[in-house]
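Following: one structure in structure tokens, then a few remarks.
Shown here: the complex without one of its protein chains, the others still in place.
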Amino acid sequence: MTGVLMTGAGFWSPLVWLAAFLIVLAIVLLIRSTGRKKFRHGTDQTAAFFSGNEAPKTHVKAGNIYWGFFVTTGRYYRWLQRMHTGIINDYVYGFVLIMVILLAAVTMGGLL
Amino acid sequence: MMDLPFIAVMILIMLGISAAVLKRNMIKIVMGVSISASGINLLLVALGYREGGVAPIFTNAPAAQMVLPTPQALTLTSIVIDLAVTAMMLSFVILMYKHYGSTDSRKRRLSG
Amino acid sequence: MKRKTDKSMDDGMSIIVKVAAYVLAVPITILGLYIILHGHLTPGGGFPGGAVIATLTVLFLVAAGKEKAKALKRDMISFAGGVGLVLFAFFGFIGTGTTFFFNALANSGSLFGMRIPFGVNPGYMWTAGVIPPMNMAVGLEVAASLSVIALVMFVYTMEDER
Partner (left out) sequence: MMAFLLQHAPPLVIALPLVAAFAMPMVSRLGARAVKAWALLSLLATESLVLLLGRDVMSGNPHVYALGAAIPSLTTPAGYPIRIIIEVDAMSAFMAMICASISVLVCMYSLQYVRKKGGQDKYYTLLLLMTAGMMGLVCTGDLFSMFVFLELLSVSSGALIAFYARRGESSEAAFKFMVVSSIGALMVLLAAGIFYGQYNMLNLAAIGGMLRFGFLDKVALVLLVAAFAMKCGAVPMHMWVSDAYGEAPAPVSAFLVVASQASLYALFRVCFTLFGVAAATEIMGWALVVLGMLTMFIGVTMAIPQKDIKRLMSYHAVSQTGYMLLGVGVCLAVLGNAAALGSFGITAMQGGLFHVVNHAMYKGLLFLAAGAIIYRTGTRDLNKLGGLAHRMPLTAIFFLIGAFSISGLPPFNGFASKLMIYESVFRFNPLLSVIAMLTSILTLASFMKVFHSAFLGPELPEYRGVREMPPAMWISMGILAVFIMLFGIFPDLVVQYLVGPASQALLDRIGYLGGVL
């Protein structure tokens, strides 16, 4: 059948998904249309509430996003930073290391 | 004595790669890569050697078995490629020296 | 970063080196051409011959110095290299009637199409089909592109700091 992808354990049908998505969208729009019509764009209604003061119009910069995540996983990231030195010698060293590990795995693998 | 070239090949390749891993001077890293390439070229030439064979050149050839010219062709090709690669790497080192003022591989700006 | 500009290389090296270089130019050219043209008979061929000819450029650059090096136009040299490569590909396409890279000229009796007599021989020039023309094309290409590499590197190393 067209539009159904068999994935071994189950199936995935984007067309059915799209149909379901459209139905849900229609329901959402239906519910939305029953709402109040007093909404005005560009008035105080849309402004953010900032304790009665003027809300600052700033942009959260990329460096500040996920701050808590980096604090929690700090040790892991320090380890990663130590790994990614950016020195070409370490790049070649990683390659040699993988070759040695693979060689050990392939030659010793039969014995285990 | 037949294994002598192969031992030399191994030594050359190891030398080249250890230079690429251990040396911090980028010119020396390029030299290491070139040494490994020469080691592999030596391997190809040594593989093409046959006891009692003559070189595959028709002109004034003695009446004896000729060796297959494939390894020689491979070696020539790989020498040409090695030349191009070495020239490229050296010109990058020149450019980096112009910008960073050093040929030390630890002086890098890309990391992490 | 400020670096001292090396002015000593502008006019090239001493007169002894220059004369020696100009004298050597002739045998180098002849050797290179010999290696290219006899590529199908003796060891050698397009790449070694072209490399020999390219040493001429290096010799000229080192001996004559930066001012004279401006006489070598990079565009023209890489144009010649392109011509060589396209010729090489053209000789590859000649055989496309049967297969790509098929040696269509060999044993055909035309240019380079002489049949090789079996056995020990002193080497016949007009044999081997498309291989000698391909050697020439490769020789042209290699001579040109190695010259360009030498020229570019020479200009880079001699260039003043921006």
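Each chain carries a letter (A, B and C) given by its place in the written order, and its residues are counted from 1.
We take it that a residue touches a chain if its C-beta (ideal position, glycine included) is under 8 Å from a C-beta of that chain, and two chains touch if they have at least 3 such contacts.
Predicted, not measured: the structure shown is a model, and the values here were computed from it.
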{"item": "Missing chain: touched chains present in the view", "value": "A, B, C"}
{"item": "Among C:42, C:78 or C:107, the residue in touch with the chain that has been omitted", "value": "C:78"}
{"item": "Residue ranges of chain B at the interface with the undisplayed chain", "value": "13, 17, 20, 26, 29-30, 33, 36-37, 40, 43-44, 47, 68, 70-71, 74, 77-78, 81, 84-85, 88-89, 92-93, 95-96, 98-100, 108-110"}
{"item": "Hidden partner interface residues of chain C, rising order", "value": "75, 78-79, 81-83, 85-86, 88-89, 92-93, 95-96, 98-103"}
{"item": "Absent-chain interface as seen on chain A, which is shown", "value": "2-10, 12, 14-15, 17-18, 21, 57-63, 65-66, 69-70, 73, 76-77, 80, 83-84, 86, 88, 90-92, 94-95, 97-99, 102-103, 105-107, 109-110"}
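One rule holds in what follows: only the chains that are shown with their structure count from here on.
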{"item": "CA centroid of chain A to CA centroid of chain C, Å", "value": "55"}
{"item": "Between chain A and chain B, centroid-to-centroid distance (C-alpha), Å", "value": "45"}
{"item": "In the complex, chain A residues that touch chain B", "value": "81, 84-89, 92-93, 96"}
{"item": "Complex contact set, residues of chain B against chain C", "value": "55, 57-63, 76, 80, 87, 90-91, 94-95, 98, 101"}
{"item": "Sites on chain C touched by chain B in the complex", "value": "1, 41-43, 47, 116, 119-123, 149, 152-153, 156-157, 161"}
